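Selected chains only, in their assembly positions.
Per-chain numbering from 1; labels A, B and C assigned in written order.
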Amino acid sequence: MPRRLKKRSRKAGLPPGSLIHIGDRLTEKTKITAFDYDESHLQEKEIKTVGECQQFKDSRDVSWIHVEGIHETQILEELGALFGLHPLTLEDILNTEQRPKVEDYGVDLFIVVKLLSYNEKTDEIEAEQISLILRRNALLSFQEKEGDDFLSVKGRIQNGKGRLRRLGADYLAYALIDAIVDSYFSVLEDLGERIVNLEEDLARTPDRTTLFEINGIKKEIIYLRKAVWPLREAVSFLERGDSSLLTPATRVYFRDVYDHTVQVIDTVETYRDLLSGMLDLYLSSISNRTNEIMKFLTVIGTIFIPLTFLAGVYGMNFHYFPELDKAWAYPAFWAVCVVLSVTMLLFFRRRGWL
Amino acid sequence: MPRRLKKRSRKAGLPPGSLIHIGDRLTEKTKITAFDYDESHLQEKEIKTVGECQQFKDSRDVSWIHVEGIHETQILEELGALFGLHPLTLEDILNTEQRPKVEDYGVDLFIVVKLLSYNEKTDEIEAEQISLILRRNALLSFQEKEGDDFLSVKGRIQNGKGRLRRLGADYLAYALIDAIVDSYFSVLEDLGERIVNLEEDLARTPDRTTLFEINGIKKEIIYLRKAVWPLREAVSFLERGDSSLLTPATRVYFRDVYDHTVQVIDTVETYRDLLSGMLDLYLSSISNRTNEIMKFLTVIGTIFIPLTFLAGVYGMNFHYFPELDKAWAYPAFWAVCVVLSVTMLLFFRRRGWL
Amino acid sequence: MPRRLKKRSRKAGLPPGSLIHIGDRLTEKTKITAFDYDESHLQEKEIKTVGECQQFKDSRDVSWIHVEGIHETQILEELGALFGLHPLTLEDILNTEQRPKVEDYGVDLFIVVKLLSYNEKTDEIEAEQISLILRRNALLSFQEKEGDDFLSVKGRIQNGKGRLRRLGADYLAYALIDAIVDSYFSVLEDLGERIVNLEEDLARTPDRTTLFEINGIKKEIIYLRKAVWPLREAVSFLERGDSSLLTPATRVYFRDVYDHTVQVIDTVETYRDLLSGMLDLYLSSISNRTNEIMKFLTVIGTIFIPLTFLAGVYGMNFHYFPELDKAWAYPAFWAVCVVLSVTMLLFFRRRGWL
């Protein structure tokens, strides 16, 4: 998908760690929300200046700092300085061309995943990059634009019951990733619907747009695969990797996410196989139709061409032309025509052309 | 196969472990049967309330609790509480979209497999999810609907002779999985029959329905592969994994199941190859037929088109037209026609078009 | 290949280890031959009752008990009891649907391989299942029907010279497997000949039967691959596995068999590639021919259609028709015809259609 590739050249020649936002500016203003909770208490706060984050950094409870909008590189730089993030981490957060991945920096885990959504207008899958930095007691998350994608997670925190408040920052990371992988199922459902419609088109009246539709879905699937396969690898690391930031209790949940990821991959691959079957159906239905048309032309043509010749013969002006004088000649001509036509039709029927 | 995908979105946004049944409600009433046996005694009982299971849980003999119907989440919740099951396990039992898998929770093994059957009416393969929880002395099994799929296993328990009564809960798990894998062979036989019929169709008179039939079987095979490949992995774990719940004596039997699974995969892949060969046959048979039709049209056309021209010539009304007056002209015309036609036919024969 | 699949359903629902013969009854009577030898002596005996085998079981020399015909399950049961074979081993010997494999039971190795032969009448590859049980000083071998496939091995035993008499039961197992793998080369030669003939057909006059022949060989190759790939794995185990029943001296020979197996696989894969190239050739030769035919029709058609129109014009009966009265009109008509035709022909030649 060449959709976003171009913007990257902005960066060529710069030293690594240069903070340049690569991607579309998807929101006006950066919005930072901080949560600080343990089983018994909860503090939720909208952050105005990066400095306010200091208190959460030092808190012994679980702190979640959620950043919506990443184009203001200044804010990210300050956050990076406050939390001591590696320059490459900051660069990766800003470059929305990342593949899903997990990087283990010892004191923190840097996780990149893609939140997918299906744009009904363009019929294209859109990806938003979510970057997570997981520490012992804190989670930093970065999202390209403001959205309600994590409303349910926030609700569960505010609600106060359930595992989320009892368990650590790693479980929170799990909850976010789980919500992201759930977004894939909804994208798959939209694609699945298009495929079902396509199947019906193919069974009825495939035309040129059918082919472009097949190719269109194929392109979305190519895009989807690029997001999903590396995600599997990343989640597998979270389940099995040896980072001490992930407790065994949470790893069980990551195994569940892993299962979901594999299910997504399964479905994507199934769609791919279905589409390739559809392409075959389409191509052969064109051949079939050409065949039908040819058959029709051949039947009409081979019946009338000899008859026309015959009519031409008796339209000749030779002076010596015995048949012309016979009274029975004209009816005989018609008789010959009928016999010839019927013979031909029988022949075509036997050949299976009718 | 987008058949079942849609229902999953019901769950988006819920915390993990939320007990929601994903799948069709396939039976009216949940039915629980309990077996408790060792070599010398056997107790079989239909369970009315989950509480009655308590005695089997504590029994030192092998206990088998078989649940048919999983839509009553209340009952599952109670069972989960009684046996101390992990919330994700319960969730997986209810979500019939699982891939076959084995999960090792230490004190128990959670096994998911698919029981397949061939629906003669829709010509589709149907899958029922079977979940097993294997403990030291107990096996819990969950099935989507009431069925006689395990009658032979029950019979062997009731019968009292044979290894089943002598060996532990792991052997019972084996017996169930063996019965399930046997169901795959019967599905393969049904598919095999359709393929043989298709081959005959192809050799005789392939038409558009043949193509849709090829594509239909292909889709069933895509579906089948999704069930079989992960099953192999799961059974391989049961044969080689390091869970202490599986005795070496039983592992030998799992090796046998593993062999059967590989045989199933072999056959599925063979079918796939055969179908792709059939598609080639089909496509080229269309090309062949178009070719035949064209040949016929060309033969008829190229013989009569020049003759018709000739007849047209002698039908012209030029006043000065020497040939028209000759007595031999008309017979000569026919002679020319015959000579031309025969020449053409010989030419076609030499070209191999006749 | 759905050839044999069906018979398996006979067994569904039976406990594992049930002795039921799956396969065709290929011989009338089970024939058991026993050899007992070391470097200095040789005893060869036709066994009538299983009890007679007792002496060979306890012998310290190398004993080879060769069973031809496996449908009499009673005899196998007795042999199993006498030699203490695992019930699954007996079941596998009887089920001729096995994939080639080696199973290590500690005191014995259970080896399944397929003896292939090419049936000239049906043009199909036929497989006979050979099961070997290798012990410290003994080898049991089971073959579906009486045959002279191991004559050369028997000859080398009787002959008394050479390594076979000096080395142990594992070398005997090697000798048998080597003879079996040799059978694959002869099958490959037969297939190779068919492929060479096919190539000549393709270069000359491919027709519909050519396509079916391509597909037929393809099916045989699918079948062959199913036998050969797992064989490689099995032989690799014999070469590298850690069973103490195989001496280092013999393993060198198994390495040689392994090389042959890989050579067989190489050839099979080469055939596959060649066949897929042939399919391309075939398909494009049809396209080519349709193209040729169309060209011919187009040349004839486009030359005569305008001329026929012209003749039609001068056959019209308009009263005011100046050309008709001119004496030069008729010759001029012919001149126009000739000029038009020649122009057309030159045009076609320039286009490369002639």
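Assume contacts are C-beta pairs under 8 Å (C-beta built on N, C-alpha and C of every residue); 3 or more make two chains touch, one makes a residue touch a chain.
Since we're looking at a predicted model, the values are computed, not measured.
Chemist: Since every chain here shares one sequence and 3 of them are in place, how many copies does the full complex have in this file?
Modeler: Spelled out: 3 chains shown, and the full complex contains 5 copies.
Simple rule for what comes next: only the chains that are shown with their structure count from here on.
Chemist: For the two copies chain A and chain B, what is the rotation angle that overlays their Cα atoms, in steps of 5 degrees?
Modeler: C-alpha superposition angle, chain A on chain B: 70 degrees.
Chemist: Residue numbers at the chain B-chain C interface: does the shared fraction exceed half, giving same, or fall under half, giving different?
Modeler: At the contact between chain B and chain C, which are copies of one sequence, the residues are largely different (under half shared).
Chemist: CA centre of chain A versus CA centre of chain C: separation in Å?
Modeler: Distance between chain centres, rounded to whole Å: 42 Å.
Chemist: Taking the mean of the C-alpha atoms as each chain's centre, how many Å separate chain B from chain C?
Modeler: About 26 Å separates the centre of chain B from that of chain C.
Chemist: Can you list the residues of chain A that touch 2 or more other chains?
Modeler: In chain A, the residues touching two or more other chains are 315.
Chemist: For chain B, which residues are in contact with chain C within the complex?
Modeler: 151-152, 156, 162-164, 175, 178-179, 182-183, 185-186, 188-189, 192-193, 195-196, 203, 252-253, 255-256, 259, 262-263, 266-267, 270, 273-274, 277, 280-281, 283-285, 287-288, 290-291, 294-295, 297-298, 301-302, 305-306, 308-309, 312-313, 315-322, 352-353
Chemist: Name, in rising order, each residue of chain B that touches chain A in their complex.
Modeler: 1-2, 5-6, 8-9, 11-17, 86, 88, 91-92, 97-99, 101, 103, 205, 208, 211-212, 215, 218-219, 222, 226, 279, 282-283, 286-287, 289-290, 293-294, 296-297, 300-301, 304-305, 307-308, 311-312, 314-317, 321, 323-330, 333
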